[in-house]
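For this depiction, one protein chain was excluded, whereas all remaining protein chains were kept in their positions.
And now, subunit A:
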Amino acid sequence: MAETMARLHPLAAVKTVADPHLVAQGPMGRFSLRLSPTAAPPPLGALGLSLPLAPCRAAQSETAAALWLGPGEWLLLTAPERAPAVEAALRAELAGQAFSLVEISHRQTGFSLSGPRAAQRLNAGCPLDLDLASFPVGMCTRTVFAKAEIVLWRTGAEQFHIEVWRSFVPYLWELLVIVGAETS
């Protein structure tokens, strides 16, 4: 009988320490959606939201989130068990226009970083101005953290969601832990 390989979290081999403000999240359904930057995108019932058109802004519904990454480019997040249904529904809704929808659930991992020093911690590796006035709640962007490219999304005044490619997960984790110890 064939054996099934268990999917390991990218931090499975890393000795992690408990950090109340830094949480590596479990599996998530993710898609990269590309549309023509000039065409008006339809409201997406499958996600329960309209795609954000303003640069660097995210839209959220009960079950999904859409993050503007560039003109005509969005990162869609949803629960892992919903991913197949969401994909089928999106393909049906977008039929008739030029689009690209690629599932990237396993390409990256999510982190949540919170606490009064979350922005300061990020600024150890990320040169963006993270003051609430210039990086408000609901803003998201691709950027860098030290040598890793990340997607940074501010979900609360002291709450960030970070997406990073799988092979950078231990690197990002360990750096954020070190910086956390230095800023606490």
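Keep in mind that, in the parts below, a contact is a pair of C-beta atoms (placed from the backbone, for glycine too) under 8 Å apart; a residue touches a chain by one contact, two chains touch by 3 or more; residues count from 1.
Operating definition for what follows: contacts and distances are computed from a predicted model.
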Legend entry - The complex's invisible chain, by UniProt name, from "FAD:protein FMN transferase", "Sarcosine oxidase subunit delta", "3-isopropylmalate dehydratase small subunit" or "Cytochrome P450": "Sarcosine oxidase subunit delta"
Inset, instruction - Please pick, from A:79, A:98 or A:144, the residue that touches the omitted chain in the full complex. - result: A:144
Inset, instruction - Pick out which of A:45, A:70 or A:156 touches the chain that's been left out of the picture. - result: A:70
Inset, instruction - May I ask you to list the residues on subunit A that touch the chain which is not drawn? - result: 55-56, 69-71, 73, 127-128, 141-144, 149
